[in-house]
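My structure is below; once you've seen it, I'll send some questions.
Left out: one protein chain. Kept in place: all the others.
Letters A, B and C name the chains as they come in the text, with residue numbers starting at 1 for each one.
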């Protein structure tokens, strides 16, 4: 099945179709983005389809981690960080870990870099990779998948990280063709490695372009078609977060959202209003308002003009 | 010293100055390029300055490997391949290894990928990196720096490669600013990792541009200024080899050159005529002829138009 | 160069921005954290460290933003940047030793500069903590591989401990050469900047000592907020206050006091877009 999808010339699907087809209960999921460029629409769709017992692997998946924790989708998190940075803490994450609301989640702590290395090892298909991070810290003490070993060449201490191979990676890029060649403007966090490391990859993009357009800028292609199962055009997928060269961070929206997350009731209200009661991402954008989205895109262009 | 150079705002030097300042006898050298984009002018300059007892680490450094072997510059080669591909065999390399002419060279065999992994490990500063290459082959039998080990997670066999940290990497890119931010159009072979793995990096480029021009295309910057010691503007540095988006392969020139390399006398004649009796790369280009170089650039533009 | 006419009227956070800026030098590659540290780095770049390179975790290296940076993955991180790359590559460059200084925060710090940003045990443990914090993020990596780190944390007895509950980010571990012994060949904290004072570290024992107090703060006040028997420098200095120039720039960088005040709470979308427009003009 996977190979058939990866070999298709036209991989376009709706987000709903892609999640229904590829994201199963009890599977391991990863989302691209870090700080900015986070997979918000993709997270809401996984919640909307009521997936269960998901393991999330990610560096600092604030939005995905906290929303999925609050929605009761997660069984385990292999992460470095879960909070909304400037906008606030991850209250759903905290309630789950501290009080088991809505239920307990197992947390396996890493650092951003060592999660990045796990995806690199997964992408290049080596079983593990060494690092100098984590030495001397308490992370290995509570995480048995981090091994402290000796470099066989020098005898020096080194930490070992296991490769990450999520069942599904959902990776968001600036643009892609319908074959699944994805190009990114600006930072890419770990997107290029997640897409390669996963068994199945859903490539979402702000814009689908022709393959000829991709060929004009081959140096910008970070995701090759041969690792992609589905291509989804998903404009403003990161809102309220920023997308480089596309739209600015909507922090006023985020502040309101997080104020409401302070209580469990507030979160439940929010997820009903902004996820379950909306048919799809299109409806979410309608609800946010295109004037507002357009303002965020307009202001971003004034700071970062695309030269491609 | 190194840190001072790496912190300078204007790192421009002539090739002669850069090699005189940074490339020492008995040191370990690497050159970027693979198939195309090879460091020909840079190799001639190292020969011109009569360096001795050099260890060369590279994937398939045809031109550098064969010329340095013939000129008696090399003590050891840690490589995957040494020949001129379509244009012919590496007769100097063969004479050195088979007959000790001009003197014996120790060869440590790797594959292209495992040399690439050694530079990756060096660039990210891990002491070694695992791979699935080399398993079952005879390379580890004769190369004790390749270790066959067991993955501590699964117990499966895996080969281990030691990180490469050349004393000096000479890396050629499409363009750079005088601070040392290097951008590449087209393939980069292992350039971005060599530049980071080395203790000192000489960045040569077809063209020096303003830092503002670099900032317009941050996604194309593969070499960061903080790992660069010297910046050299070196147009047509790869001739007779091709440089992507710059000039085509001059295979008629190469055929003549390699016909002459068939005998030791022929090579000695060549190296006198094209290296020692020429003051610098500028003189080499004059001797090749700007009409010919211009034709190679003109024809290349018809096939690969730069869209940046 | 800095104008040394000192400002009269400034807030504590404005003071802390200048204090962190003064820890940074020209030509350094700086791994900037969020909030006060980012402002400190941007301020340094506009004053005494014009050639400094700012790196942000998401993969932006050497940006020249004309606006405030709202997080480590915000678009200003790639605005006119020298290099737009990936998280793993940027952290790899740090592991290689190319980053001079990193800025860290946390919930707990101990006498050897070890930081906890993962969990507060309380009556529980790692698995059932009293408080689950966000986690290390990139802090462990910065603490392990940057050539030096700056720690910013409020001075409170519950935060300044003999030993943190959990070491998220290694400082000097048990002091002396214990950091080298575990395999960390470089780095460690150079200072702890608090709301009341600045600590530095003994070159041999690697224990934190009081180096300077902020204007109006007494040494005794500081000792009372530290859980261990604090060593005090024989000549405790007074921390240098912001200059007029620095203050002007801070207020240009953060006109709506998103970081230096509680501007974030009540900013409307319209005010936010206006702020960005104006920021574009004021730079």
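Keep this in mind: a residue touches a chain if its C-beta (ideal position, glycine included) is under 8 Å from a C-beta of that chain, and two chains touch if they have at least 3 such contacts.
In this text, all values refer to a predicted model and were calculated from it rather than measured experimentally.
S.K.: Among the chains in view, which touch the chain not shown?
M.R.: The undisplayed chain, in the complete complex, is in contact with A, B.
S.K.: Touching the absent chain in the whole complex: find that residue among B:45, B:177 or B:192.
M.R.: Touches the omitted chain: B:192.
S.K.: Touching the hidden chain in the complete assembly: which of B:15, B:29, B:64 or B:82 does that?
M.R.: Only one listed residue reaches the unshown chain, and that is B:82.
S.K.: Looking at B:55, B:131 or B:221, which residue reaches the missing chain?
M.R.: The missing chain is touched by B:131.
S.K.: Which residue from A:48, A:118, A:196 or A:254 sits in contact with the chain not drawn here?
M.R.: Of all options in A:48, A:118, A:196 or A:254, contact with the hidden chain holds for A:196.
S.K.: Please give every residue of chain B in contact with the chain that is not shown.
M.R.: 33-38, 59-60, 79-83, 85-87, 89-90, 93-94, 97-98, 107, 109-114, 116-117, 119-120, 131-139, 142, 156-158, 185-193, 241-245, 248-253, 255, 292, 295, 299-300, 302-304
S.K.: Residues of chain A in contact with the chain that isn't shown?
M.R.: 7, 9, 123-126, 181, 196-197, 211, 214-215, 218-219, 221, 224-227
The criterion applied here is as follows: only the chains that are shown with their structure count from here on.
S.K.: Please state, in steps, how far chain B lies from chain A along the shortest route of touching chains.
M.R.: Between chain A and chain B, the shortest chain-hopping route counts 1.
S.K.: Go ahead and name the chain pair joined by the largest number of contacting C-beta pairs.
M.R.: A-C
S.K.: Just grab the chain with the largest centre-to-centre distance to chain C, centres being mean Cα coordinates.
M.R.: Relative to chain C, the chain whose C-alpha centre sits farthest away is B.
S.K.: Could you grab the centroid distance between chain A and chain B? Build each centroid from C-alpha atoms only and quote it in angstrom.
M.R.: 38
S.K.: Just give me the whole-number Å value for how far the CA centre of chain A lies from that of chain C.
M.R.: The computed centroid separation for chain A versus chain C comes out at 27 Å.
S.K.: Where the CA atoms of chain B average out and where those of chain C average out, how many Å apart are those spots?
M.R.: 41
S.K.: Identify all positions of chain A at which a residue touches two or more other chains, and write them in rising order.
M.R.: 131-132, 156, 158, 185-186
S.K.: Which positions in chain C are in touch with at least two other chains?
M.R.: Counting only residues that touch two or more other chains, chain C contributes 60, 78, 80, 84-85, 92, 95.
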